[in-house]
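Just one protein chain is left out here, and the rest sit where they should.
Now for subunit A:
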Amino acid sequence: MEYVSPEGLRLDGRRPMEMRQIRAEIGAVSKADGSAVFEMGNTKVIAAVYGPREVQNRSQQLSDKALVRCEYNMANFSTGDRMRKPKGDRRSTEISLVIRQTLEECILTHLMPRSQIDIYVQVLQADGGTRSACINAATLALADAGIPMRDLVTSCSAGYLNSTPLLDLNYVEDSAGGPDVTVGILPKLDKVTLLQMDSKLPIDILENVIQLATEGCKAIANYIREILLENTKELEYRRGS
């Protein structure tokens, strides 16, 4: 299958190093302490954050830091075939864990001992790169909730098909079964907090692919910063009025 034409265009018309259109919106769930919708192309994810609040299950309380919990699920209508998927299957457990660990890394949990932060992430529409979109949405929601963080965490994936590194795979490209590298970074600290890969890659190519995904993360970080800045300005404006 040809995923990149000899003219250098992908199936959806992007060039290999281009990301899909991204869009973010803060405050989609008014009841939550913080929330955001994040879109990467046709992948659409909503995240809501509650906390810091009292630990519900006393036995889980940590005396030196906050307890971070994450629940991920996919809406039944998120893919074309409306199949009822059992809650808590292995894939969503794994992704919940990945999101929790990645975000825990940047939340300053030691500032909030004996408290709990809940992150809910739901995929509304899936078209590849859900993992990254979830992390990006959660970052925004955490920022919206005013939870102290070291830095933003942003994530983006990159793959390798037809001997070409490709940024931000969509569903069709993802289903090709090639290598798919998901990277999460702390952009200001320039640190990698997440690195996952399916399938195999020669080491020198892996470096290129990771580099590409990292560039993607940085671009997302810039966009998220803009959105946050705009949001803050709006809040200021509202308070002023």
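Everything below uses one rule, namely that a residue touches a chain if its C-beta (ideal position, glycine included) is under 8 Å from a C-beta of that chain, and two chains touch if they have at least 3 such contacts; residues count from 1.
The criterion applied here is as follows: contacts and distances are computed from a predicted model.
Missing chain, UniProt name from the options "Exosome complex exonuclease RRP44 A", "N-acyl-aromatic-L-amino acid amidohydrolase", "tRNA-guanine transglycosylase" or "Enhancer of polycomb-like protein": "Exosome complex exonuclease RRP44 A".
When the whole complex is considered, the residue among A:14, A:100 or A:131 that touches the unshown chain is A:14. Among A:5, A:60 or A:232, only A:5 touches the chain left out of the display.
The chain that is not drawn here is touched, among residues A:42, A:101, A:162 or A:196, by A:42. Panel shows subunit A; residues 5-7, 9, 11-15, 18-21, 41-42, 80-81, 127, 170, 172 of it touch the chain omitted from the view.
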